[in-house]
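With one protein chain removed, the remaining protein chains of the complex are shown where they sit.
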Amino acid sequence: MLVFIIRRSMQSVVVLLIMSLLVFVGVFAIGNPIDILINPQADQIDRERAIAALGLDKPLWEQYLVFLKGALTGDLGRSFVHATSALGLILERMPATMELAIAAMVIAVTLGIPLGLWAGLRPNGIAGRTIMAGSILGFSLPTFWVGLMLIMVFSVMLGWLPSTGRGPTTLLFGLIPVSFLSWEGLRHLILPATNLALFKLALLIRLTRAGTRESLLQDYVKFARAKGLSNSRVIGVHVLRNILIPIVTVIGLEFGSVIAFAIVTESVFAWPGMGKLLIDSINLLDRPVIVSYLLVIVTLFIFINLIVDVLYSALDPRVRLTDSKG
Amino acid sequence: MTMPANDVAPGAGTAPEVLPPVLTVEGLRTHFFTKAGVVKAVDDVSFTVGRGEVLGLVGESGSGKSMTGYSLMGLIDPPGRIVDGRIVLDGIDLRALNAEQLRHMRGNRVAMIFQDPMMTLNPVLRIDVQMIEAILAHEPVGKAAARARAREALVRVGIPSPDERLEAYPHQFSGGMRQRVAIAIALLNSPDLIIADEPTTALDVTIQGQILYEMQKLTRETGTALIWITHDLSVVAGLADRVCVMYAGRIVEQGTTEEVLSHPAHPYTRGLLDSVPANNERGQRLKQIPGMTPSMLELPPGCPFRERCTYATVECAASPPSVAVGVQGHTVRCFHPLAA
Partner (left out) sequence: MSTVLPETPAAPAERAAESPFHRIATDFLSNPVAVVGLGMLMLVVLAAVFAPLISPQNPYDLSQLDVMDGRLPPGSKSPTGGTFWLGTDDQGRDMLSAIFYGLRISLAVGATATVLALIIGLSAGLTAAYVGGKTETVIMRIVDIQLSFPAILIALILIAVLGQGTGKVIAALVTIQWAYYARTVRSAALVEKRKEYMEAARCLALSPLRIVFRHLLPNCLPPMIVVATVQVAGAIALEATLSFLGLGLPITEPSLGLLIANGYQYLLSGKYWISFFPGVALLLTIVSINLVADQLRDVLNPRLQK
């Protein structure tokens, strides 16, 4: 198992290097790095100083090394707008986005799997059909519009929840600012997290339902019943363990897409995360921030893929054992 | 007919004359109500199994033999339903039980072994988990005690290094081993009856022989009755005390193995025996039963075997034959049973 983790980690590092190369090529070779990384309002002297600092007068491969070094030390240029380190800005906003994304996934999973299970066990009942119809709505509705409607209903009409912003934060482990630990913070978190969760919730419901229906036709379910096991054990242990494997993979892979979709939710709810920063930066042409965002997201994605692989092998004994033999 | 070599000769110590049978099935009918029509998968089936006896249930695919087994276990799901009949296991009327009571019978008083052990053992759960749960579902012994019993069961079916095997997963076993595990699970709660649905069909021929031998030995040791469902007559010949031949959902012939195989009364049984390659002469064309199994949705009126039978007459088309009782409990459903 340890061998597996080490091997996958090394693979991830390789992929990371390749992706950094791609971003580098996109920015430095194809795009005009001078336009992208140097503030257009800088005067000639500052420009030349920046060019020297970024190494833009050196050969391409040297520039790549400078770029890599910059990435590792956290220096990817300064934001045109905020005049601080671009990477720093992104990292500062990361906890907000991560909290939103994790909250959304938690909602999607805790609701989606039980609902999907129910729909799979009783596909022709009223509850089952309603759940499936609801799931179609769930991934048809554009996220941003649902967000607007949520604000309209819960903030404007009912006045129960705040409409925008993050509210007060408390420090988790004394380091990371989070919202969910305080009631006021939680109130601000609920609407955007629910909004973000909707799409994945619909997806999970459909996936779980399909997996359940397929599982129930398998022989091992028949055998479990022949052994005289109770229904709750057959469903809760035998069926669930089998359908969890593909579901966990999907959850892992979708997590990356949740972080990306957070861009929209953050804009609707004015949640101060990386996504909102990205939109603002695109509008203001603050390119160093865009580059930093790209690099951070790519790293996150690769990391998530690694975790999913490890989890998958932990859940499916067939994969684990064949891997250690070969 | 060639018989597989066995240490335990069939017929020895069987036919309990005095004790009541462990299983009595009377007039069992299981119908499937599909959109295309009603399929009478099991149509008026009656037989008994004595204590410690081995009954062979023989038939082609679609003859209803597996469905009979599932009906006995109460594992028929919609659109199927047992519509009529009595099933009495050791004095208990199974059809009178509610779902919860029936569940307590399954795996406890009557157990089942399926055809493909790779599919029947859950691939993501360890062997010990799957064995222990079978015990704990019926008896509240502690986990440690259950584990010990599981280990013992593995030893009894001849699996080496049982402690390691308990912690393994199904895909780490060979086909024959997996089936032994399935047998071990069936024996865990000392059932009165085991229903084995083609347990050796998916295995290599050499392993088949081993499993057959093991099962025979075990059931004699434990006094468990056994219903062996198969399409292979040669298996039945060496193993079973009595035989039921099924066709199109009905039992067409029933009797002691020796009687049925040496003096088949039904033309179908005759046809089956004749088509076994070992019974044919070298160089001659292999004998076959002409025609094909009828579709269960469109059974011809009268005797279902009529269209393939060389002895059929007008009488056979009019109505289905009823059971005629012969010597020593040898019964047959035919208007023109073959002469002894």
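Think of it as A and B in the order they're written, each chain with its own count starting at 1.
In this section, a residue touches a chain if its C-beta (ideal position, glycine included) is under 8 Å from a C-beta of that chain, and two chains touch if they have at least 3 such contacts.
Note that the structure is a prediction, hence the values are computed from the model and not measured.
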Hidden-chain contact residue, picked from the options B:G64, B:P199 or B:P264
B:G64
Provide the residue numbers of chain A that touch the chain removed from this figure.
31, 136-137, 139-145, 148-149, 151-152, 155-156, 163, 216-219, 221-222, 225, 256-257, 260-261, 263-264, 267-268, 278-279, 282-283, 287, 290, 294, 297, 301
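The working rule: only the chains that are shown with their structure count from here on.
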In the complex, chain A touches chain B at residues 218-220, 222-230, 233, 237-238, 241-242, 245, 315-318, 321
In the complex, chain B touches chain A at residues 73, 75, 103-108, 111-112, 114, 116, 119-125, 133-134, 137-138, 169, 171-172, 182, 185
